[in-house]
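Partial complex: the chains shown occupy the same locations as in the complete assembly.
Labels run A, B and C following the written order; every chain starts at residue 1.
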Amino acid sequence: MQDFLEFQSISKGYPGVQALADVSFSIKKGAVHGLMGENGAGKSTLIRVLSGDQSADTGEIHIGGEQQVYKSVRDAFQAGVIVIHQELQLVAELTVAENLWLGRFPAKAGVLDKRKLIGIVTEKLTEMGIDVDPTAKVASLSIGERQMVEIAKAVMVDARVIALDEPTSSLSSRESEILFSLIDRLRANGTVILYVSHRLDEIFRLCDSLTVLRDGKLAAHHPDISQVTRDQIIAEMVGREIANIWGWRERPLGATRLEIKSLAGPKLPHPINFKVRKGEILGFFGLIGAGRSEMARLLYGADARSQGTVTVDGTTVTANSPAHSIRAGVVLCPEDRKLDGIIQGRSIEENMAISSRRHFSPFGILNPKKEGELADTFIAKLRVRTPSRRQDIINLSGGNQQKVILGRWLSEQGVKVLLIDEPTRGIDVGAKSEIYEILYELAAQGMAIIVISSELPEIMGITDRIAVMCEGRIAAEIERADFDERRILAAALPDVSNANDLPIQQVQSR
Amino acid sequence: ADVKIGFIVKQPEEPWFQDEWKFADQAAKEKGFTLVKIGAEDGEKLQSAIDNLGAQGAQGFIVCTPDVKLGPGIVAKAAANDLKVMTVDDRLVNADGSPIEDVPHMGISATKIGEAVGQTIVDEIKKRGWDMKDVGAIRVSYDQLPTAVDRVEGALSVLKANGFPEANIFDAPQAKTDTEAALNASTVVLNKNAGIKKWVAVGLNDEAVLGAVRATESVGIPADSMIGVGIGGADSAINEFKKPSATGFFGTVIISPKRHGYETALNMYDWIANGKEPEKLILTAGQIALRDNYETVRKDLGIE
Amino acid sequence: MTSLKKLLLGEQGLVVIFALAFAVVSVTVPNFLTERNMLGLLQSVVTIGIVACTMMFCLASRDFDLSVGSTVAFSGMIAVMASNATGSIVLGLLAALVCGGFVGLVNGVVIARFRINALITTLATMQIVRGLALITSDGRAVGINDPGFYQLALSKFLGVPTPIWVMGALFLAFGFLLNRTVFGKNTLAIGGNPEASRLAGVNVIRMRIWIFTLQGLVCGIAGVLLASRITSGQPNAATGLELSVISACVLGGVSLAGGRAAMAGVIVGVLIMGIAENVMNLLNIQAFYQYVVRGLILLLAVLLDNLRSVAAGRRG
């Protein structure tokens, strides 16, 4: 087979950053091609160039031997290129069906064809096994469901090239599996798929070939993925070896630090109880919509509770708001960085210091020097790729934004309980292990840490104990000694009789 | 030295003030002085306007103030900028409401204009032989403007003095001073009192009364059952008189922008150039104009 | 009980609340529910109602237009001047539409193409257009020569004056445009998430230019009807119209943050504004107190609507 999609010396610069420098590689027809690299390596930029959203400073793209010149995303679409962007691009006020048709509504003389509008979407969603109501407003969906809707865009029309930018970052293994079988079908049809992910398991599960970017440059190109090993890829990405990503080790656990009693709220009607000890890392696992995020938000006071008490070191946290929780030493790093995390238009420095600055701002007067130091420390520690700490956070790559938000909470002082919802969403392998190290360090200092994650390997790799949630309840609590994939997944599934078709291939390939 | 005179008015968009400016320009051309025309809709703009005149080296100014209570401030600001000051149309008052007599003034009292309106209506009611008991009066009001209140109350006082029943006077507050607002407010009055078939209307200016007239038309009251008398006599009124058949807009009290504009400018010039202080108080009269005589009246007033 | 609550707090909650309020007013305020008063009321909201149709689109796409009042005045004046000059009412009408449309087009191009803040742009054109109106008319009202022009506003069909029919027709047309066409959906999409719409291939720039141009055209229609009603073109007409229209839209549930709009809501918003004025005058409320009452009604209406959406558990 000849090469179907070709990138020829693509370069793209932003003020202070060379996002892509002379990148050339090509992909065969019907191949799933992985694109990997550290956060800020230029993956999304390459995809934005492919989609016609941004134009490259130099270089050419060829599809099927023809040079492509896009003036807008419409041109790219007409050339058969479909892109699923890293950040969700949905209109919350419109329905699922309307979102899937956006930009190309079925119509006669401008009048919508309502039948077709809903009919085809229903068909496609069922075909893909996505359980979402096409007439529901996107605003009413959870992040995971939204991600599935976003993915469904890829099959609304027949595309020649589909690029997926970290499609699984907010999916659990079960939903990911739906995506994987979809990709297998598309591959069989001869579609070229460019697949960006930080999850090596997925890359090996799906891809035929692979390209690694580093600092905007081509670091490696592997036409046949079976010729490479995990460790090799990691070394190509990060520039060094990482022996053990998880790095978990035994820690002494202290007295009970956090106690939750009959916590409940509108979206989580069944009261929840659990305890976390000093120095303990407790993981929460579950499928999408299991209620983990909702539990964390209730605990933190982000949403109003209908009942329940939160006790830290024996003292009950009376008031119920994020500001109060923070003062009581309880902090939450939210799962949705775009909606709940980043503060657009403000610098990295300000985004990091927003909460912790109160410790070094006497009478509310800022201490710019301290803020600068703090930002620089965490930029270095978390390896945030940026020309300066004054950079607007919106200009960072997705993973780097996530690191800044993590930095905001890791830099907090006097924290007793740290809740992190999907901590490594979109974060590269190298940075991941550093983040885990920081968590161990904090735990060793006596902090109680709750990690919510949809990535089973991660949750098994770094926690001391796992609480599995299912339909708003804690279905099981499992100690590290008893960790077992099957057991955890079984507890996460609503109906135990389904335990036979557990999606465990991915986990096993580890 | 070159003489430079300011002419500040409160509502530059109003035709009346356009006319005053036009006639003041005439005086400027005749005498060869510079006239600086500034619109100042409120006290703050007025203060800046005076400063601005001072800065560009004017020697004096004529002003129609947005509010008569601004008096002491205007006098002080003028003194600070070493400018002579005269008022036109509206006379400045002190904090206690008494006129500031030191400042030369040419104008006409709002109450007097109103009374002229009232008298015209009363005369026409009698001429048509209507029984005042059967007649309703629309008071198109804009009470936040003190002159408006004085005019309307002036007109109604004459009506009442001539036996017009107080109970037949209905308030139609305009939300803004344009015809549409007056039309909407008057329509409600007419609909509320559907039993009354004959109407008169007074208001702050021609535009207000026109609104009432349009309202009668839209609810089907014939032109000869309506007597609206406005104030101003500029194009809004003339357009009405030019219509092929008579409308309910019976007449308007024309006040002369010519004297107000031309003479004040001339007097100020004399004061600056020749040290001749103007008379402290000149009151001009309003003149009623009807459909058949408005052209003559305008000629008489020198505004054709 | 629950079904009542459901009714009140459902999608159509504002409409239901409005219907209740209407019923209460009808019973308690004398002379309110008469045919004459109803027609008067509807006529009094013609300008606001017509302009609200397109303002709804403008707000729904996350834009803003302050120039509507000036455009209504200007195009009304142009209609009168053109029909006086040519002796043809139709030409006058066309001239007004061309004028209004042109102002809208300029707004749209400056805002969408040159990416200039809509508030500032339309604040600027609001002043420029008002200035032009004053300059062309020398600040004076322009009388209509041909009495046939008045007939536009005075003529009736089935006992209802033409302007009300025009308003009704526009309500229908723009309601259809919003809900049943690609144009409407794209408008909501642009307002809801401009970035996502652009990435999905919606021509955001062209859409915005179109919306502003439509807004201008509709102002032209409103201007002609207004001139006909007041039998002259007045350069000072319709000042402050923009805020009334925007209020009516927001009252009707159009979100200033874009993405949310419904024609039924806007109609209710327009009617609430009209009824408030009407009832205050019927009840003879003093002018100064009217300000206060007007403000309170506005607050009350959004407060009720807000309770509704909070109860409906909408997020953001």
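As a working rule, contacts are C-beta pairs under 8 Å (C-beta built on N, C-alpha and C of every residue); 3 or more make two chains touch, one makes a residue touch a chain.
Please read all numbers here as calculations on a predicted model, not as lab measurements.
Q: Jot down the chain formula for the full complex, using the labels you see.
A: A x1, B x1, C x2
As a working rule, only the chains that are shown with their structure count from here on.
Q: How many angstrom lie between the centres of chain A and chain B, each centre taken as the mean Cα position?
A: 71
Q: Between chain A and chain C, what's the gap in Å when you average each chain's C-alpha atoms?
A: 44
Q: If you average the CA atoms of chain B and of chain C, how far apart do the two points sit, in angstrom?
A: The computed centroid separation for chain B versus chain C comes out at 32 Å.
Q: Mind pulling the residue numbers of chain A that touch at least two other chains?
A: If we look for residues of chain A contacting two or more partner chains, we find none.
Q: Would you please write down the residue numbers of chain C that are in contact with two or more other chains?
A: Residues: none.
Q: Which positions of chain C touch chain A when the two form their complex?
A: Those in contact with chain A are residues 180-183, 185-186, 188-189, 191-193, 195-203, 259-260, 313-316.
Q: So in the complex, which bits of chain A are touching chain C?
A: These residues of chain A touch chain C: 51, 53, 72-74, 77, 83, 85, 89-94, 98, 102-105, 107, 110-112, 139, 266.
Q: With touch defined as at the start, can you tell me which chain B residues reach chain C in the complex?
A: My answer: residues 12-15, 18, 141-144, 171-173, 175-176, 178-180, 183-185, 187-192, 194, 207, 210-211, 214, 217-219, 234-236, 238-240, 242-244.
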